[in-house]
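Only a single protein chain was left out; the remaining protein chains are all shown in position.
Naming follows writing order (A, B and C), and every chain is counted from residue 1.
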């Protein structure tokens, strides 16, 4: 409403009240102005009212929402379904232009602003989360794997001789495929076992660099966030090697923004050595739907080159999701989530430790992994081959999602490359184990239910093996509660065992 | 509501009415069942009630919506913002798995179904639109350019020696960049002028194939939908060449689904020769937000290979949009849109013809282009260099979006390659011109407003040139209506001239 | 967004585009301003974008949406559920104050404006619909019956001796109860049969006035919209009687806004005689959910008295619904609906005529009723008592809603008063019949389906009676279509016959 509208309002309703309403409107506008001027995540989260006002204001700056617009092109932001228009807040033009995913669209000033602001907020949060010297980043509507591919494709143009990517092994298919898809040959560096942990074999990396010749190496592709007992790569040392041999360094930081340790590794790597880009998932770090990633780095122009490498426009949906989320949370809200995650990690760790000991198993000692934990399944595995898989299936049926059992000796071929001991990041890990992680957004209730159900499953599997024991690692008080799930699960158990696969 | 709930309902409210309500529910369920069983687009569009019931039913099959779920993984579909959850109908897990964008997700049966059904509906619509023998397709949450890149990256693994892509020139940046990004060298085949039309130079293509050697050619990359006076490539002949030399053929069908002519070309090409994949934009053909494309083809296993080439999960948002849209429209609704587009093309064509003649210009004769039209700007160009650009700027300011003026002699360098006569698809087109297109969803009102504003702008530009004439190609009856836009435009005219760029 | 925000936007994104976006925003603002200044229904409906912007702007003027508000009262517009807040666009304070439903709320300038504007729009529409000299009206969140009660309660204070309300019989319970609830004794004036029509017995009315004495009569309570064969009351003549005897006159115009005839009657009545208030339903005239009414009149201060008679605040929900609806439709959209209704009335009338004749029945000749029609069910009734009721039940089961069968001789007692021939507005109508109406929003498809199903039901009932005939009043071409409904209905037929009641 403009000045004249308010004046008209004052003729309809007591002017003093209209004036107060108008003043109150200014506090919303003030927040919007601050955001646009500073480009930073507000400390306190916005309420829905301000948020929707802001989105509305942006949307009406796009030509498809002009009241007098007439479109005679082939891409005019027309929408057939009102449901679809509404769920996108009427942002239809996506982001970017044919030449550059970060470019401004003449037809869509609002969407363009949305894109800029989102990238600016996200940059602010990356700094806040620990990578203080990051200089540029952008949200790309592709998941982590494809975003890594884009980085590799960009590097190709700078390193015409390169054929190989040096890759400390991490058993996650899309990491591996990101290199294959880009058309490079991954050079797998096996991890070394230190205590229970699997860590980067720095000597092997350097030896491989020398063997293949730096010019033939596109980059080193390292990883922070991963399943225990693998731990984040030794980023500092890798970054130094990269710097020494003048090799680019791309870091897969998939769900590492939520961990100050992972972020610290990146910050340090960039300080002492070379990191060209680090890529992180939107959904895993910001609790939004799957489908977006952030490509960030320390060299402004290289990040721009990547953004220019994306041919054509792209979906604004992941940007919109993260914008809404960050404005709702505020930086304080996000910090709170980070803090809670850390606490939940300790809690999960303690509960798992206690439970595993009750079953003569143990929590693997993996202090360098800040997110994922692993519990041995030795006794289970000794009795029966299938017991470990059965446990996984049972947990799945009991609506425990994300727990991952890793049996020994699993072999898998991905894009023609055969991995021994697949899922365990190494050819022969000493024992089978179970993974659980404390990721952002986890609640005490998740841990409690998980421990209760795991206890029950372990007991059941044991009984089938021993036909005798009656161990329990959990206190008795709340056993009854979970009856419904159990009932349902019993019906499904047999059906699912056959089709059970890890849900990663 | 299950049987027991209905029984309880009958105890609260007259049983006969509850029973009728329950029976009525079955008609919704019946539609859902038909969809799942047949996998085809329903003839009549669904009402919102059935649509939302269906989406709701799917969503509660995803683990993040299980009431008893406990998540202990790093990717559990948690959402921080209720606004975000709602706008995605609580589908959070995206589509695909690390290995394959078409794969089923254990944690998300509902999202997996959504993905399968969407692909199935879209396949049905492609057949209906004219490519009857298509065998497989999938929606990918990337725009056309990046989707073409994905096709090229997939082909790389099948053709290790290939370095080149044969590409009949089409002046659209993302087409060109899609090849660069994939790491190939585009071999530009200039078009030949036949009458007013720019058409594929088949001899040049074949000569180039022979010159470079088929094994060194990744594929031929042809185009259907394009701006006049370029017309769709001669797909049949290109497909025969590809078949003869055993070279893959990828068709950029960006906004061609809406045209039976473009679809017919693809169908014929596949019948008489070779087409490996054809890629089309979701937004341009289905009136959904920017950000998705369909990769389709005639060889089931090749399309699957492409889908397996996408590393990692992906956004379900474009799939959801097109699913909602197609279910709302029904195949009848979509056919109606296609029919209206065709009619609008004739209407636009007639109005442009009449207007251009009033200004001593003419509508270029481009009968092979079913979507885009071009009007010469000869007289404008003769007087003053800037006049053509000024016209473009004026139209933009007057909220005409999508009209494109093409001056003579524009030179542009894209990824290191210099294009003479950029935007006109040829080095030296005989004259400057203006493009307008009749794309799906266009309304009579769009045409009328466009013609009125174009008339006004032409007159203004002329006046500035001649300081005399008083021509008008439009009838006088509704001149007054557009006053507001004009007023606003006058304020912006000077500001915008400098920054005016084509809005393609 | 204010000036500073736009300036900041221009630093992020090409200023020319931001400026165009800002200009475009003005067209939305312009519509809002016009609405507030003129208080009239816009000719063309607003798009959702403008509408939601407007509602949002109003809502943030309410104290519950102030960012800095602190509430220390007992009614602060707090909302527990975000779903509830959203569905009310965050208008929580309702309308009115303890003293007056039209009063301005200090805490809620936005809601107060919403209330004023809605009443202003509705007044504009009443004029447009035919009552040009109406001077004031307000939306009240109560259905027609309770709104009539409120009028009677207001009159009580002006006419302390009054005990009776003169009421030309109309067999609709809530009309009757509206008088009982207000504490008055309805004096029922039986209608007279003129041809097929039941019309006001003016002589009886005047005789009763003289008999009881004007001072003892609270008012005459007449009706416009009603089921055929009753027709709208002779409002002009009643208004003259009221004027002559100085008796107030309240008109139940329940669904009469949609008919120019009903509105004309009111306009004429007010011109030549006396009408104090006329009451109409929101849902029946404006296609909104049940629950609101409009109380309107020609004497500003009397309408204000009624609005002051409502003790306490009230729901803003019906006002919001009608505001959204009228702004979406525009006056042109509403006029179009009125026009279509009229056409549909002719269509329904013709189809019913033809069908009834095929079954040796006839369409009653009721030219004064512009909305409702009646078809005799003589032949049905002759054979069997239950046949008429059975027909009603069968239609209901076949998802024909709103058709009403009126058997002979139904007797019903309402609040202690016994009506002979209840539902037929008279003690002894010559024959049983079936009602159907052409109300606003009806579609050709409604008529077609109704005629088809009615034909089928009549045939079935006849067959059971005659075990022979094979009549059909409908062309054969589309008989198959309706199979599903029939199948479902057969299952329910027996169940429902017992509980069938008129669904009015």
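Definition applied: contacts are C-beta pairs under 8 Å (C-beta built on N, C-alpha and C of every residue); 3 or more make two chains touch, one makes a residue touch a chain.
Predicted, not measured: the structure shown is a model, and the values here were computed from it.
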Discussion item. Looking at the full complex, which residue from C:16, C:324 or C:388 touches the chain that isn't shown here?
Written reply: C:324
Discussion item. Using the document's definition of touch, tell me which of B:77, B:94 or B:110 contacts the absent chain.
Written reply: B:110
Worksheet, complete the sentence: Contacting the left-out chain: of C:39, C:214, C:291 or C:430, that is C:291
Practice prompt. Please give every residue of chain B in contact with the chain that is not shown.
Written response: 1-2, 4-5, 8-9, 12-14, 17-18, 20-22, 24-29, 31-33, 36-37, 39, 47-50, 52-54, 56-57, 59-63, 65-69, 82, 86, 90, 104-106, 109-110, 112-113, 116-117
Fill in: Hidden partner chain, residues of chain C it touches
48, 51, 63, 66, 68-81, 83-84, 87-89, 91-95, 97-99, 105-107, 141-146, 148-150, 153, 156-157, 172-175, 177-178, 180-183, 225, 254-255, 281, 283-284, 286-292, 309-318, 321, 324-325, 328-329, 333, 337, 348, 371-372, 396, 399-404, 414, 436-442, 445-450, 453, 482, 484-485, 501, 503-504
Item to complete: Can you list, in ascending order, the chain A residues touching the missing chain?
Response: 14-17, 19-20, 23-24, 26-27, 30, 82, 396-397, 399, 484, 488, 491-492, 495-496, 498-500
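Please note the rule applied: only the chains that are shown with their structure count from here on.
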Practice prompt. Can you check how far apart chain B and chain C are, centre to centre, with Cα atoms defining each centre and the answer in Å?
Written response: 46
Discussion item. Roughly how far is chain A from chain B, centre to centre by C-alpha average, rounded to an integer in Å?
Written reply: 30
Worksheet item: Between chain A and chain C, what's the gap in Å when you average each chain's C-alpha atoms?
Response: 55
Worksheet entry | Touching two or more other chains - residue numbers and ranges from chain C | 14, 17, 20, 24, 26-27, 82
